[in-house]
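The complex is shown incomplete by one protein chain, all other protein chains being positioned as in the whole.
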Amino acid sequence: MDVALNVRRFDPEAERPESYYQEFALEVDETATVLDGLIQVREEVDGTLAVRCSCRSAICGSCAMKVNGKGVLGCTTKFIDVMGPDGAAVTVEPAGNMGLIKDLVVEFDAHWDKIKAIEPWLKPSGPAPEAEYLTSDQDMLHLAGVMGCIQSGVCTSECTVLEIDENFLGPAALAKAYRFVADPRDDADVDRLGQLNRYGGIWDCTRCMKCVEACPKDVDPMGRIMAMRELAMVAGYTDNNGASHANAFYDIVKRNGLLNEFWLIMKTFGMFNIPEMLKLAPIGIKAFFRGKMPPITFDKIPEPKSVTRIFEKVEGRNK
Amino acid sequence: MSEPYLSGIIRIMFEHDVLVIGAGLAGMRAALSAAQNGVDVAVVSKVYPVRSHSNAAQGGINAAMADRGDKWEDHAFDTIKGSDYLADQDAVEVMAQEAGAEIIGMEHMGAAFNRGEDGRLGVRNFGGQRDARTFFIADFTGQALLHVLHEQVLKSGVRVYEEWFVTTLVMDDGRCTGAVAMDMRTGELHYMRAKAVIMASGGLGRVFEPSTNALICTGDGIAQAYQAGAGVMDMEMVQYHPTTLKNNGALMSEAARGDGAYLLNSEGERFMERYAPNMMELASRDVVSRAEQTEINEGRSIDGCVLLDARHLGEKFISERLGQIRQLGIDFAGKDLATEPVPIRPGMHYIMGGIKTNVDGLTNIPGLYAAGETACVSVHGGNRLGANSLLDTLVFGRRSGVHASEWVKSQPAAGGDASVEGTENARLQAILDRKDGELFGPVRTALGKTMDKNLAVYRDQAGMEAAWADLLELRKRFEGVVVHDKGRIFNTNLIFTLELGFMLDCAETIIAGALERKESRGAHTRTDIPGRNDAEWLKHIVVTKAPEGQDTPNIEYVPVTITQWEPQERKY
Partner (left out) sequence: MKYAFYPGCVARGATPELYTSTIAVCEKLGIELETTSMEAASCTGSGVLQEKNQRLGDTLNARNLALGERAELPIMTICSTCQGVMGQAEKRLEDADYRASVNEDLAEEGLQYKGNPGPRHLLWILLEDYGLEKLKAQFIRPLTGLKIAPFYGCYLVRPEDALAFEDNPDRKNSLEIIIEAVGAEVADFPGKTACCGFPILTINQTNSMKMVSNHTLAAKREGATAMVTPCPLCHLNLDGYQPTASKQVGQPIDLPILHLPQLLGLALGIEPEVLRLNKHIVETDKVLSAMALTP
């Protein structure tokens, strides 16, 4: 079938390097992927096109790119799924949130540096047993779900926090951290959680689910981050706004069935945390005069005890 | 003439005791063991380590563990029988004996191997073996091990030159003293001097089209060692994997059959009954591939394929243990393994041959070691068993790391003239300076097609001669290949062109070896000379580069080492 690729090009050695789009018309099989198209271009049409790729079957993690604005692996994105009506061109751009080297080749340095920053190796306590560690298959299957990560950087490309803050560890490194935190053979989990309980760590995720949606291997990075938040709180790392917010939210809903934003903020920062309260004050005062301030008295559902009982039942199940 | 390739570059000397080329399992295992031995080790790889092709090994890794009642001798025998008695039995014994320790070592590093009810490591069945001894992590064992080993490399602080492309080995007075490599980010060439080089650059699958192999598997290391004067052995032994997808050649793990999936022909028959009544679908790979090819050739196929049927295993089981290949089937064949049979056919997968080494990874060139698919110890002989390749990388990766690091301690600093940078530069510049011609792509495709046509599951004299003739023609075309990209930064166009040169060299050794072997053994099955001939051909074929002016490479024979298993008729 006839397809068209509209590729964002960038030649760092051009006299005045700047990005531009170039269209290629190709004839491909019905089952062809966008990566197949790009390979055809560089092998037969224009050898200057630079794109990383290797396995063509979603295991090496080389071909992260944006197709029609969305972060994907080129090797699992079929033309028939992304081409516009009447064969409108498929737009291919380099992965996001990473510096540009050439065409679709981006700088992965920060991605790897963050992986290294979480000390990604098993830290058992004491000498290893003579044979294997004894552990359950369920635990290993759970780990395998995270170890399926191929470091493609698709989540890095799509992360809405990395877009605005390069200090965020990001979904890939945090998922990798979870792989160790959740490993029954690793004894440094409390220490690891402490390291992640800082600016740039688990609490900076904004829960936008972009990584969950984008991950080509269903690793669910955000879910892993959320799991580590809870584990961090259980481990006693509660002295931060994230944990306070989560706990305050929990308490308010447990008591009232509903959320009250005013109390949520008060409880998150602590009633007497004047500096933080002041940060929110201008909006608070303005909101008050606009008549939008949430009622200070608790908003409750008619029978809040019904919700409290459910909280207690489910809490009981966990014990 | 455009500007010289190396103009204006500040030269930095790169010098290490041991230089490992390739960052797959063999390379990283070698680097770790060498580093533990207290020498300065560096790894150079044309891709980020976790992009290496070890990723693609799906099903598992073999070991006979004594504490589970298995015997290493049984594993060794299955391997030797699988090899059609071409493997060197002393080498197989080493591999089988060290297997358990390597797997436990990987487990201690964090590999999340499947467990049994008792919390101990679980096993699955695999082809060509009488007992279940394949340890696994779902169906991405290679990927899991690769990432775990990479973690250990990060921990060790071993220097990794990522995205550096080796263009040639450097020889000084008969000794290997390092390599010239291009930093792909800058395009600069550097002489990386080393007392010892461990070549662990992987296989050569792309010499065939299609292949299950990644695009990076271009036989660089085999060709570079061959050019440097190393002998390459068993090159005629090319494994066609029984279950690959038609569209893109993607691999459907043997684990599917190991876990109980059937092979059916177009008549719905489990045809392996007629070819291997005892082992059925789990006969060794060469046997299954031949059976499939026969079914296909005799018309009991669907669109050139037979069927892999796993429906009876159930959705939960498939998603837990075969999730990756299930997805591959959905993505690339439009078939869900859990609900419908997936069309598959034999496809080029692995080279049993490679740079000839001893059990410590040493080649015939002092200072040059090799390990993994690049090397030929030979533990796979005429046909590799599934789940022995990962094992090969770890055992012989470790051994070459240990031996090389010990050896360099007694060696003076490597010499070698830094002018090699200039020589390499001039060679590359000449390629860049070509004005008109075709791109590398069509030449590579033509090479792959002729290899797949003439050196596949079934071979004959006429076909192999045709391939040789094509090779000569393609070499001429290669001389005229043009590189569009004249820049330095990430010039993949230049790199692919250089890789094509390596692939042509690899093809030369494969065809030369295949034409030489006048019998049918393992993966080398000749329709014109059926049957194994131990009297004349129970020996390895070693190919070395032809001296200047000679058309065909030199061929030598090396006897097969037999320790305790006399060759017998092979039945599954």
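Letters A and B name the chains as they come in the text, with residue numbers starting at 1 for each one.
Quick note on the criterion: a residue touches a chain if its C-beta (ideal position, glycine included) is under 8 Å from a C-beta of that chain, and two chains touch if they have at least 3 such contacts.
Being a predicted model, the structure only gives us computed values, none of them experimental.
A.B. asks: Just to confirm, in the complete assembly, which displayed chains does the hidden chain contact?
C.D. replies: Contacts of the unshown chain, counting the full complex: A.
A.B. asks: Given that one chain is not shown, which residue among A:A4, A:A117 or A:I265 touches it?
C.D. replies: A:I265
A.B. asks: Would you mind spotting which of A:D2, A:D81, A:D187 or A:E213 touches the chain that isn't drawn?
C.D. replies: Checking the options A:D2, A:D81, A:D187 or A:E213, the one contacting the hidden chain is A:E213.
A.B. asks: Touching the absent chain in the whole complex: find that residue among A:K114, A:R185 or A:R229.
C.D. replies: A:R229
A.B. asks: Could you pull out which residues of subunit A are in touch with the chain that's been left out?
C.D. replies: 69, 160-161, 163-165, 168, 199, 203-210, 212-213, 226-227, 229-230, 233, 240-242, 244-246, 249-250, 253, 257-262, 265, 268-269, 279, 282-283, 286-287, 290-295, 299, 301-303, 306-307, 309-311, 313-315, 317-318
Convention: only the chains that are shown with their structure count from here on.
A.B. asks: With chain centres taken as the means of their Cα atoms, state the distance from subunit A to subunit B in Å.
C.D. replies: That pair's centroid distance is 35 Å.
A.B. asks: Using the touch definition from the top, list the residues of subunit A that touch subunit B in their complex.
C.D. replies: 11-13, 29, 31, 36, 39-40, 42-44, 46-48, 50-62, 76, 78, 101-102, 105, 108, 112, 115-116, 119-122, 124, 128, 131-137, 139-141, 143-144, 147-151, 180, 183, 185-186
A.B. asks: Applying the document's contact rule, which stretches of subunit B touch subunit A when the two form their complex?
C.D. replies: Subunit B residues touching subunit A: 47-48, 50-53, 55-56, 67, 104, 107-110, 112-122, 137-138, 140, 143-144, 147, 151-152, 154-155, 185, 214-216, 247-248, 250-251, 320, 324, 327-328, 331-332, 334, 439-442, 444-445, 482-485, 487-493, 496.
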